[in-house]
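For this depiction, one protein chain was excluded, whereas all remaining protein chains were kept in their positions.
In this document, chain identifiers A and B correspond to the written order of the chains, with residue numbering beginning at 1 in each.
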Amino acid sequence: MIAAFSGTWHRVRSGELGVLPVVGLLALVWLVFQAINPAFLSSDNLVNLTQQSAATGVIALGVVVLLHVGQLDLSIGAVSGLAAAITAVTSVQWGWSQGVSVLVALGVGLAVGLVYGMVHTRLGVPGFVFTLAGLLLVTGLQLRVLGPTGSINLPFETPLVYLSQRAFLAPAASWTLVALIAAGYVAARLVERSRRLRVDLPAESLGALAARCAVLVALLVGGVAYLGTNRGVGVAFAVFVALVAAVDFALRRTRWGRSVRAVGGDADAARKAGVPVRRVFVSAFVVSSTMAALGGVLATGRLAAANQGTGEVELVLTAIAAAVIGGTSLFGGRGSAWSALLGVLVVQSVSTGVLLAGGDYSMRLVVTGLVFTVAIWLDAVARRARRG
Amino acid sequence: MNAVQQRGSLTQVELAGVTGLSPATVSNIVKELVASGVLHTSPTSRSGRRALQVTLARNLGLVAGFHFDSRSLRVALSDVAHRIVAEQRMPLAPDHRADAGLDRAALMLGEMVESVDAALDEVLAVGVGVPAPVDVATGTVSSLGLLRGWDGAAVPEILGARLGVPVQVDNEANLGALAEARLGAGRGCQHVLYVRVSHGVGGGLVLGGEVFRGRVGAAGEIGHVSVDEHGSVCRCGNRGCLETIVGAPALLETLRSSHGSLSLRDVIVRAAEGDPGCRRVISDAGRHLGMAVATVCNVLDPEVVVVGGELAEAGELLLEPMRAAIEACTIPAVVGPVRVVAGELGASAEVRGALAVALDQVSIAGRKQVAG
Partner (left out) sequence: MSAPVLSLRAVAKSYGAARALDGVDVELHRHEVLAVIGDSGAGKSTLVGVMSGNQRPDAGEIAVDDRPVTLASPAVARSHGIASVFQDLALAPNLDVVENLFLGAELTRGRLLDEVSMEKQAWELLGQLAVRVPSVRVPVGALSAAQRQGVAIARSLLGDPKVIVLDEPTASLGIRQTAEFLTLVERLRSRGLGVVVTSHSLVDVHAVADRIMVLRLGRVNGEFDASVATQEELLAAVTGVESPGNGAVRGGGAR
């Protein structure tokens, strides 16, 4: 019994279990808040929760990618605020079509990332240092773009606001998606298994494969069905989850993803092995900034406004906390795109849970801070376990 | 089986990896071999994961064999049933010394014993082969100048002090002869001449089933038979020894101007690939060897001539001209000329011989114990 426990503990510490600890944490948080306030796990609250998670989650996803190369960008909040401001100003005041506005905002995010990447690879300064300068610069730009009023409201009926607030997948659409995802996943697993068997490599037993697929299907079906008793799966949330899946795939199955993890593990070793380290750094900064911009755009849509408060410092910290709580290491090279989803769910759950339990803003910060601390501690312990 | 023997011990998962078989197949094979007493499994935990450690089953008690060649050291570990449980080769510098070499050998033995999950005190006896004549009674190298750095070395004392077990030392070719006569190509023969052609040229005699060593252990040193009294000076100080003509340095020197600097292995590989120069050098060596061996055959009339050492890997390329020369220079017999064959134990012959003398020690000690 004790042996089994210490074995599990060892695996948690060395990070072998991947995202499982966060899933456990999320379950714990939900149980606690449900016990305090039975409205917490209501489908209505969960739909709200998912919808609120999208914007921060997308930003956290960018953080996950950048953390993979061992860098931090403290200006993601400012970049998201700038993107929000650009979207609002160009579409409302200048009368551009909203699609174009969004693309321009994303383009600006991308450009910021390019500049950061250049600065980092040419000067060799750690990201959290020069992005502080970037934070000031970009915040200045944001205020300038917003103009003297400091706040611009988006008309309620614009596509962006509609998509990020009130658009939900129709039941038929969500069930078709579930079916497609499940079928695709099972097929991919089976193909991989048969290829491995064909060349005599150890492969997962059919039982384990079935169990794995069953868990996935159960999660998908359960989630969609439960959310479906209320408004359903929000488009913004669906977009976020799709992005997470895409980034996960890119990190694990492409040469780019492999290079990103190698650079995060040991940049000098990666360079000696022939990895184009500079390009990898630049790409990671670009992904992070572009995601931040996209998060800002989604946030504008959700609030139907862009103001000076969009992308304040708290957003930065929440996004970074979400990534780390989700299990992505602050030390580079370890983590998973899914930690953005799980981490942001934990953080949002804590926020809404504290409010539902009658706590105030200060309480919310304290609890989030505590969870963050535990996550950092686990990360540091895991790192030591791997080294020693 | 082979995989386990090469590596001493490994887990089933590793076994699947190195053999390329699926884990299920490996697991089944291991189960069968455990049932038949060949393998032994024990649970272990590596890096926190539980696994099944697979080792060769062994009876209580181990013996070790060392074979120092002029350019390499080979160490083997076997149980008292003569089953080899681990074997390792290590290249050595050209002028290696007794103290440093024995030091490394002892260290190596320690690591190998550990790798089969045994303790050093399970090693009951050690046999050592060295490429120079040895006075078996004292275990000291009895020649001068043949093996720089080993002259007069008292191997049993040095090694015995390190390992605390009885040490039996002999000339490498004598051990090779013993091994081939007992376990290899000379099985069932009473009188075997073993010729070892490698960096140096050596020989060993098994007469009436026993190794014949002569006065100071120099019997069978065919490499220092003089074949050309105007020839170049040998490392033993004499002129025109057989070794100055067919030893590896001589062969490689012959090829240097045309082929550049090669190793003996290169020559064998290229000859097998059809390189005419390398083939010629090997067949000439065979002819010279044959003439010298013929002289020995005329004196001793052995039942079989077993050829070992690295050059023996050239096979018929070496043996064919040898046979021709022997036939031409020996008394014709009704039953035909003496059989000339390649050794069956290959590069392990000498270390197997070392294991054999170590085992002999153990069984002698065992018998004494029973008697007393």
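Please note the rule applied: a residue touches a chain if its C-beta (ideal position, glycine included) is under 8 Å from a C-beta of that chain, and two chains touch if they have at least 3 such contacts.
None of these values were measured; they are calculated from a predicted model.
Visitor: Would you mind spotting which of A:262, A:284 or A:354 touches the chain that isn't drawn?
Guide: Checking the options A:262, A:284 or A:354, the one contacting the hidden chain is A:262.
Visitor: For subunit B, which residues reach the chain that was dropped from this view?
Guide: Within subunit B, the residues that touch the unshown chain are 6-7, 10-11, 13-14, 17-18, 20, 46-47, 49, 51, 71, 73, 88-96, 100, 104, 107-108, 111-112, 115, 249, 260-263, 265-266, 269.
Visitor: Just the residue numbers, please: which parts of subunit A touch the chain that's not shown?
Guide: Touch set of subunit A with respect to the missing chain: 192, 195-196, 199-201, 253-255, 258-259, 261-262, 264-266, 268-275, 332-334, 386-387.
Operating definition for what follows: only the chains that are shown with their structure count from here on.
Visitor: So what's the Cα centroid distance for subunit A and subunit B, whole Å?
Guide: Comparing mean C-alpha positions, subunit B is 65 Å from subunit A.
Visitor: Once bound in the complex, which stretches of subunit B touch subunit A?
Guide: Contacts found on subunit B: 13, 16, 20-23, 48.
Visitor: Give the list of subunit A residues in touch with subunit B in this complex.
Guide: Touching subunit B from subunit A are residues 7, 10-11, 14, 16, 197, 200-202.
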